[in-house]
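Note sheet for the following structure.
Removed: one protein chain of the complex. Kept in place: all other protein chains.
Entry: chain A
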Amino acid sequence: MRVVIAEDSVLLRAGLTQVLASRGIEVVAAVADPDALLHAVERLQPDLALVDVRMPPTFTDEGVRAAGLLKRRRPETAVLLLSQYVEERYAADLLVAYTGGLGYLLKDRVADVDEFVEAVRRVAAGGTALDPEVVAQLLARRRTSPMRRLTPRETEVLAAMAEGRSNSAIASALAIGAHSVEKHVNSIFAKLGLVPADTDHRRVLAVLHYLENGGRA
């Protein structure tokens, strides 16, 4: 797998490169600002861009904007955003527009190397990886609409889905059986009025529903 890193801190650029290299992921470029990132992606066509949210020139949401641009120009590139704080608004903005190949994690998560690398691989493969903190924020805003009818357990399952986990991963995370995860997922689909079709598609719709409600309640 080939990765481009955009991060303005020299220290973290080196650290991220080291972490990825230790797990056999090739870092083809490590740049310090959004323009260099877009340029590197055009030129090197990586599988994934690992992007810091706060970069020059304004140090606010450059990474989020760059991620949007990148997804529009080259949708097949997966983007994993990293930040010192996660903001549900950024997540909602991006995830409402692009569902696949997108992640948003706290920088802290890199410290758990194996889980982080797993998230990188998941996003590169077209999945999602949302930080539990983002999910908590999205949940905090979601107090209306069909979402309200979900049981606390179903809400947990949906939150795990939004983080990008598979049914078996959800089962082990919540310490419940795979069968009951399936039951919860189907109940979520029913309550949100998602008709039986392709399961993956319904999964994305459920997460979107959840994000739209969370982001714009």
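Operating definition for what follows: a contact is a pair of C-beta atoms (placed from the backbone, for glycine too) under 8 Å apart; a residue touches a chain by one contact, two chains touch by 3 or more; residues count from 1.
Keep in mind that, in the parts below, contacts and distances are computed from a predicted model.
> Just to verify: the chain that's not displayed, which of "Ribose transport system permease protein", "Poly(3-hydroxyalkanoate) polymerase subunit PhaC", "histidine kinase" or "NADH-quinone oxidoreductase subunit J" does UniProt list as its protein name?
So, among "Ribose transport system permease protein", "Poly(3-hydroxyalkanoate) polymerase subunit PhaC", "histidine kinase" or "NADH-quinone oxidoreductase subunit J", the name matching the hidden chain's UniProt entry is "histidine kinase".
> From the listed residues A:A111, A:A125 or A:A178, report the one that touches the chain absent from this view.
From the options A:A111, A:A125 or A:A178, the contact with the absent chain belongs to A:A111.
> In the full complex, which of A:R74, A:R89 or A:R121 touches the chain missing from this view?
A:R89
> Kindly note down the residues of chain A that lie in touch with the hidden chain.
For chain A, the residues touching the absent chain are 9, 11-12, 15-16, 18-19, 22, 54, 59-61, 84-90, 106-108, 110-114, 133, 136-141, 143, 217.
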